[in-house]
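A short worksheet on the structure shown next.
One protein chain is absent from this view; the other protein chains keep their places.
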């Protein structure tokens, strides 16, 4: 058999994965030998490195999906591919959340054995995580303010610039928004989607009101309360039925997705059983999933910090738990897609589509 | 506020879920009071009840998918719905596997506290699980023989009949097979899919042979071995290129899916990026996932039994662990779909489709 | 072989699990046949039934643990058993959280197909979940107010009484608290734990202050901010060093665990490596885990409701998402145990225990 040297001249697991670099990148600061160093510092380093590797992978997927959608003419072949890649991001996110359990096997007391050596480094300094957030569409103005410092100020200037450019051009949010705006089905011949939808909504709300008023079960107080809540839903419908209401909400920072894109997303949700809309529907659901999983991740992260530090301040100077917990919801990006649920009406109330439109939306795999 | 009686005359969580029945169905046999009974028997009952509830749900989903496909003319709208429902089965299976961990919190010694009271009851007597297996397409002749008893003999006659009928008519396997057979794209005008595919396979195998022969890294012994393995792959390609080889393999019980359905499944796998084939591709992947997850479930189940009983015999008289472990692979149903992977060739070698066919396969969501 | 009738006269899987009741308890309201009924209503019923079964199991475990601890003289043999049972609760909770994914395969539109039939039933009406909350130690005064209704008012009187009694006597919180209060190690001969601890804390805080002041990295503004945060940690230490501060915090509703129990929990956390304290430490960690997992469960539940309903009101009349999200943190019970982390100091600063005490705390398994 060939000698050792030869073995590494061709591609070998070891050099393919660059294990020389990878496995030599864990230098504990609490001590340089295994005996000296705090036992758990290795875990602390390695789990964060694993996070960074996964962030790189997520950025790789998001970049490719943005490139597919950030153009005037999205190739339909790509929707399936885009959905698969977003599904991959979702599976990675599940791993990111799941592995918090590994870190939680380190106890608060274990952590104190090396915590002082980390000062003032902090997870706030993960450039890749910021990249992922900005790629997804998080805007600086929406970020939770942290001690009056710009979030990007912890990075070198070149990186600050990179984040800024990414935010201004080509987030996934922007790409999806303009793709939605180009949906060709909102007005089809004589069929005006919004007009039919408005009628259906009114019918549905009337029914619900009647049910509440007629209920033997609810006492007066509860009836009043429920009718009031129904009223507030009502207002929300206006945001899609009336472009001016929508504009107002955008100005107030309560909505972000453009009017036309919102209506398109609604149509896709309502008629997602039509074959041609199935891919786009999966696309929207994937974005909601990703958003939800990052929310969960931030939340679990906050819990873990609480567990590790209690009310102590983080090495980066943050109040840790509280900050992270607040970002969980505040840094959600696709809120407008989540809220589409508010606008849905039962299939039984759904306006029937004209035959020609249904034909356009369908396609036939067998028996032609 | 209304009095108690009224409260339950309208729909209430309690009667909607029939909690009177549900929560009164846990009668321990090791004792009738909490003090007397073995503490862990309650867990044993409840987790099995949870399994049965989920089996019912899985059967509900499979029934609906079979009904969609078990007809000459599958409505394309249904493929998306069918995939979603199979995805739901997949999510349920993940729960079934995950919750084995709960049962494993019961130790072998805990189990011995009430095990004798169960004799001769056994998980072999779960009718619903048999229903699910048969619905998916497991055939009696493929079942691992267990002590020369027919698997169904533990059930009353009426149930035995039900299983038999289900096996003969209308499993998901049969429904999917006939749906695949009707794929209209195998021959399209002058384009003969198999002819092009054969050429591409030959080109690919040649390349691989050359790579092995030319390798500086492999010694002679290894080259011979690899070329031999390549040869065996080669034979496998024949099963799809030559209908007679396929027929022979079916007779020997090594394949089950019909020739035409196999070729269709191959085409769908190779050209799954074409929009119209994306749904069918997701359908096939879902079936593979379900199969794989039941395999994992059986395997984990076997591990758990080993842990609980060691080499002791089960209350149902089975040798437990060994039997279950063997069924893990033997009771796999969609093996032929798994094996499609063997037949795949790189996209770069894929025969180019004629323009008209591509048009048929595509559809256009935006910018028409 | 024996006939069918015989088969069921002895114990059989079918009657052991009472499958006649269990599998006949799914009556859809949107229609009585599979064709008529909304397809997803079955899932909705079954997943909630599964939740109820698991709640019953959790209550079974908690009841047994409370019985072990709710006495003057806790048998040490029981600590191991108690921890195992709490671990089982934890594994069940992971299943509860995981299976939300199954419900999320139902889309908002699917839900609308049968949602109206549920009115006015609601998850607020799960008696067993309330039992679990109260058993763990949730107090009514701590509950998030919901529309000015008492949370228990949805239940019949007998059940309201049951909840009240359970709250007043014998929650797990109370049992654990009094067990902690009896820890014999707080004062041992001449060794006064708190005195030594106070000195160690002061030393540690001084070091941290010096590090901040001496840092080249932080600018003045940041230094001020960090020193301020350190100051607030300082105050927190007072809550354990000064009984009066603790009393004040209890009055304000900011702490709940008694002074003596808090100090005991701190001691257990700091010296958990001593063999005799290992079981008690695992006990405390399990309680924190259970708390954290219910928090996560409520949070995921809130997310799921948002996804399903958007801003619509729930069938029970709740604003759904917002309410649930707020309870996630507010209904946390063992906050004082979580906060012990704040009070921890590095092992290197830990007061050395006197030899006799160490001996008491240890035990010797081998080589005596």
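Note that the chains are named A, B and C in the order they appear, and that numbering of residues resets to 1 at the start of each chain.
Just so we're on the same page, contacts are C-beta pairs under 8 Å (C-beta built on N, C-alpha and C of every residue); 3 or more make two chains touch, one makes a residue touch a chain.
Here the structure is a predicted model, which is why all the values come from computation and not from measurement.
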item	value
Candidates B:168, B:187, B:206 or B:233 - the one touching the absent chain	B:233
Which residue of A:119, A:193, A:237 or A:259 touches the chain not shown here	A:119
Given B:59, B:306 or B:357, the one touching the chain that is not displayed	B:306
Among C:20, C:140, C:164 or C:273, the residue in touch with the chain that has been omitted	C:273
Chain not shown, touching residues in subunit C	1-2, 6-7, 10, 72-74, 76-77, 79-81, 179, 182-184, 215-217, 219, 272-280, 362-368
Footprint left on subunit B by the chain that the document does not show	107-109, 112-113, 115-116, 119-120, 147, 207-208, 211, 215, 217-218, 222, 225-226, 229-230, 232-233, 236, 269-270, 272, 285, 288, 292, 295-296, 299-300, 303, 306-313, 317, 319, 325, 329, 338-348
Residues in subunit A touching the chain absent from view	1, 4, 7-8, 10-14, 16-19, 21-27, 29, 34, 39, 42-43, 45-50, 52-54, 56-57, 60, 63-64, 84, 87-88, 91-92, 94-95, 98-99, 101-102, 105-107, 117-128, 153-154, 156-157
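The rule is short, and it goes like this: only the chains that are shown with their structure count from here on.
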item	value
Label of the chain whose CA centroid is most distant from the centroid of subunit B	C
Cα-centroid distance, subunit A relative to subunit C, in whole angstrom	28
Centroid spacing, where centroids are CA-atom means, of subunit A and subunit B in whole angstrom	31
Subunit B and subunit C, separation of their C-alpha mean positions in angstrom	37
Residue numbers of subunit C (touch at least two other chains)	107, 119-120
